[in-house]
Structures are given as structure tokens and as C-alpha cells.
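The structure is given below, and queries will be raised subsequently.
Every protein chain of the complex appears in place save one, which is left out.
Residue numbering begins at 1 within each chain, and the chains themselves are lettered A, B and C in the order written.
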Amino acid sequence: MSSAIITPRTHIHRVRVEFGDCDPAGIVWFPNFFRWIDAASRHFFVTCGVPPWRETEQALGVIGTPIVDTHTRFMRTASYGDTLDIHVQVPEWRGKSFVQRYRVMRGDTTILECDEVRIFAGRREDGSIFAMPAPPQIRSLCE
Amino acid sequence: MSSAIITPRTHIHRVRVEFGDCDPAGIVWFPNFFRWIDAASRHFFVTCGVPPWRETEQALGVIGTPIVDTHTRFMRTASYGDTLDIHVQVPEWRGKSFVQRYRVMRGDTTILECDEVRIFAGRREDGSIFAMPAPPQIRSLCE
Amino acid sequence: MSSAIITPRTHIHRVRVEFGDCDPAGIVWFPNFFRWIDAASRHFFVTCGVPPWRETEQALGVIGTPIVDTHTRFMRTASYGDTLDIHVQVPEWRGKSFVQRYRVMRGDTTILECDEVRIFAGRREDGSIFAMPAPPQIRSLCE
Partner (left out) sequence: MSSAIITPRTHIHRVRVEFGDCDPAGIVWFPNFFRWIDAASRHFFVTCGVPPWRETEQALGVIGTPIVDTHTRFMRTASYGDTLDIHVQVPEWRGKSFVQRYRVMRGDTTILECDEVRIFAGRREDGSIFAMPAPPQIRSLCE
């Protein structure tokens, strides 16, 4: 009897690198990779059918999925004119957080790899935010 | 005979958080922390007396210090009106790379901690970049 | 009897140009000037004593001062290492809008000049925003 091997759902988010995304060395200025990764994170959920955060805030109290940890390895540079495909997965669901994994590809070349921990965030009356358990309605859409 | 304890040089880079640095949740959108960290990285070298990269490119072939790895832990949120102090050190010099460490503080509160690996980059004739040993003239200014 | 000549209040907002603010041509990528101008706009009000927008939203229904028109002339380039002083004034108050004027200087050199029209914005129940008359409490602080 074999154990089931579950491949987690993968979303691919395509990005064009623009002139203004590059620095005086002519390569992508690295904070821009995090702009694209954050967009890829949200599009993963959108593709799963999760409504915009402005709606989940009303319905479930979830204002978004802020990051609490990132470990990112930059393996190749990129420049304007490049098209990048960001492969996104959620390989692990934890109680009040989850791991989101990214591989940024230019064709067959890996540009960077990134593992994040994010939380589902609610907001307290005083405006501060807190981690809440992943709402089952959201998690069931994404697994 | 006691072993010397060397505390590495620390530079503090001050940042004001602006309205436009924050997202619809009202908190700093995390890629902006990397904008500030990258500026803090460069100001560390500027404060040590290292010339601008456009001059080191002429003199030493160094076009900058691109990042190859970041591990960042986001511990508290920040918002516009906050003043942040980014404490920067280089705790470790390696052959062709170095570790740069950041602690982002709002008063006594730690907002995030970040450990990076960066390289001193040169440029080949075909435009691609490569890691070179830290030039002694730069390293001696910074230790 | 002479007519009074009123010089409008001027706020100076200082900015350091960073490596990552520059593009592959080595000069400030122009959208970054608008980042700094927007920060200078807000600091003008902060310096006048106007509370943060998150507080004016509670007290006066003002969620901010979105832009409706900009006319900007880029006269000189800037690059990393430059320090820029943005001189900000409100030369004209209108019914539901105002003119905000900026001169970006590097020492005695004018880098750009910008005239904006902005509104005081409120928010409707459906989330859309609308122009409201400048609240007298705010205007009296700034004139």
C-alpha cells in the first residue's frame, strides 16, 4: 500500500520586467522581485476563488495575508525585456500561518527561489493586527 | 591572556514612513522595507568612506553589491508617521561574499531583523556580472 | 495705504537620492520624484499641525488629499548621492480644491517644478470618494 503523493496546486503569475524596474547596474533592483512575489501571492488566492481582501474583511474579518518571514535565494539576474513566470504554491498549512513558496523562472532558468511564512490577519479595535486561524472557507478553496 | 572581542562597526540609517509606503491595510507594504534596507546597505559603505559605485566601477571594477540571499523576520508592523532606525553591520567577511545584518527599530521596538549575503560584483564584456573577492581597499575601510 | 503682500507658508522637505531610485541610465527614474512630492505634500500639512489622515477621517471625514491634476517640468537630472530640497507651498485655496506647488532644488539648481491640484476627499458608503470643501480647521492651520 502506497502513501498518496499530493502535489500542491500551482499558480503561474507572469511578469514583464520594465526599464524602471532596473538599477544603474542594468539589472532588476531586488525590492521589485518582492513587489512581484506579493502580487503572485494574492493572485494565487484569486485563482483559487478567494474574494478580494476588501470583501473577506467584511465577511470573515480577514484583511489580508501579511508576511512574517521570507527566505529568498537570488540565483540569476534579470533585466528589462525579460518575461518572468512566478510559480506559486502553498506547500504547508499550519494553525495560524502557512508557507508560500515561489520559483521565479525565465524560460528554463531559475532566477530566484523564495519561501515565505504568512498569516491570515484580522484587525483589533485599536487598529493593530493579529494572526487568526485560516478560515476553512478559504483553505478549502486552495487545497 | 584574553581574546579580543571585536564589535563590528554599526551604522544607523534613519527612515520616515510615508503614507504611500503603506497598503490598504494601513501598514507598510513589505517590499518597501527592502527599499530601505538596500539604502541602508549602501549608506553603511558610504559612511565607511567607500566612494560611489560609479567611481569604484572605474577604479576597481566593482559595480555594486548585489544580494544573493536574504532571510528576514517581520516582527511588528509599522505605519506612516513612524520613524525607523535601521542598524546595519557586516558581521562576517567571506572570500567573495559578505553577510550584512539589519535590525529595524521604532524606538525600543524591533520591527524586523534581516540577514543578507551580498557579493562584490564585477561586469564581464558580455554584460553579465560575477562575484569578485572583496577589494582590500574597500574591506579595510569597513572593518 | 498699501496692500499687504502675503507670502504663502513654505515647507522644505529633504530627500536623499538612493541607488535604487535610479534607472539603467543612472538618473532618477521619474516616478520616484512623484513619490517624494507626495511625501512633501503630506509633510506640509503635518508641519502646519494637521493630524494624520487616519485621525482626520474619524474627526472630519477627510481621508486624504488625492491629486486631480499635475503639471511638472523636469529641468535637470539627479542621481544617487544627491540631496534634494523640495520647497512646498499652497499658493491658492479654492472651494473644494487647492493648488500645491513644488520646487525641487539641489543646492541652487532647480531640478523640477510642479503645480498640482488636489482635493480634500471624503468617502461615501459605497467606498467611492468625493471632493469636500476644505475644512476650516485644516485651512486655518495652513494659511
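The definition used in the following text is that contacts are C-beta pairs under 8 Å (C-beta built on N, C-alpha and C of every residue); 3 or more make two chains touch, one makes a residue touch a chain.
Being a predicted model, the structure only gives us computed values, none of them experimental.
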| item | value |
| --- | --- |
| Absent-chain contact - pick from A:Glu18, A:Asp69 or A:Asp85 | A:Glu18 |
| Omitted-chain contact residue, chosen from B:Gly20, B:Gly122 or B:Pro135 | B:Gly20 |
| Where the missing chain touches chain B, by residue | 19-20, 22-26, 29, 31, 54, 80, 127 |
| For chain C, the residues touching the chain missing from this view | 23-27, 29-32, 34-35, 38, 53-54, 63-64, 66-75, 77, 121, 123, 127-129 |
| Sites on chain A contacted by the missing partner chain, in the whole complex | 16, 18-20, 26, 35, 38-39, 42, 46, 52-54, 64, 80-81 |
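Basically, only the chains that are shown with their structure count from here on.
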| item | value |
| --- | --- |
| Length of the line joining the C-alpha centres of chain A and chain C, rounded to whole Å | 33 |
| Whole-Å gap between the CA centroids of chain B and chain C | 30 |
| Interface hub residues of chain B, defined as touching at least two other chains | 26, 35, 38, 53-54, 64 |
